[in-house]
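Heads up: the structure comes next, in structure tokens.
Only one protein chain is missing from this complex, and each of the others stays in its spot.
Right, subunit A next:
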């Protein structure tokens, strides 16, 4: 199995210590395009797409494997194994924070620290826990996603055809930016939003930075604080950036906070 091809692995940078950037639900490695260049002098930058996302090999998708976040964590470990990575800094966005945590518990030697951008350990509310969503909200999300694939077929179609005459790599990658397979995206959404990893937090073995956005609907401040309280030795940083994608909307602040943690 060619892991490079399967997970669309890109390696850059002049450093020795690896820094893995893992994208969240809905997108691919291009989410990190404003962030990784700031670290390429000091680290070996590893970018990838989970199977079923971005430019990965969709034929490698296995509904049994990716039915829970464990399968995604296995992707991370497979990449560490294939590239023989040790002492990685793992930077995860959104659901990737927990995916990275699971991988780091299973194979601690591979990791040195975790950077969590907008993490959540459970998205659905229950008595005594505020996750931000009800089960019905998630059902509606799946519905919204489904309806958009009708539109997406048109809206991605012509652009992909353009590629035949202009096969520039950048253009092609832009098109594979977001999840395009409705069945896979739906299962990823379910694996993400129905997950509950609260008990895994206490098993963390590495230094962890929790980057919490102000006013983040998907991972509210209460969730970030909960994670911080459950993870011994974690560092909590409340960002000025709002929304769920500070690496897109406030790259400078994002870089600064990560650098402060690492250097």
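As a convention for this text, contacts are C-beta pairs under 8 Å (C-beta built on N, C-alpha and C of every residue); 3 or more make two chains touch, one makes a residue touch a chain; residues count from 1.
In this section, contacts and distances are computed from a predicted model.
Trainee: Just to verify: the chain that's not displayed, which of "histidine kinase", "ABC transporter substrate-binding protein", "Putative DNA metabolism protein" or "CoA-transferase" does UniProt list as its protein name?
Mentor: Going by its UniProt entry, the chain not pictured is "histidine kinase".
Trainee: Out of A:67, A:87, A:126 or A:252, which touches the unshown chain?
Mentor: Only one of A:67, A:87, A:126 or A:252 touches the chain omitted from view, namely A:67.
Trainee: Identify the residue among A:140, A:222 or A:260 that touches the chain left out of the display.
Mentor: A:140
Trainee: Pick out which of A:31, A:79 or A:98 touches the chain that's been left out of the picture.
Mentor: A:31
Trainee: By the contact definition given up top, give the residues of subunit A that touch the hidden chain.
Mentor: On the subunit A side, contact with the omitted chain comes from 24-27, 30-31, 62, 64-65, 67-68, 70-71, 74, 94, 102, 105-106, 109, 133, 137-138, 140-141, 143-148, 150-152, 154-155, 174, 177-178, 199-200, 203, 215, 217-218, 242-245, 248-249.
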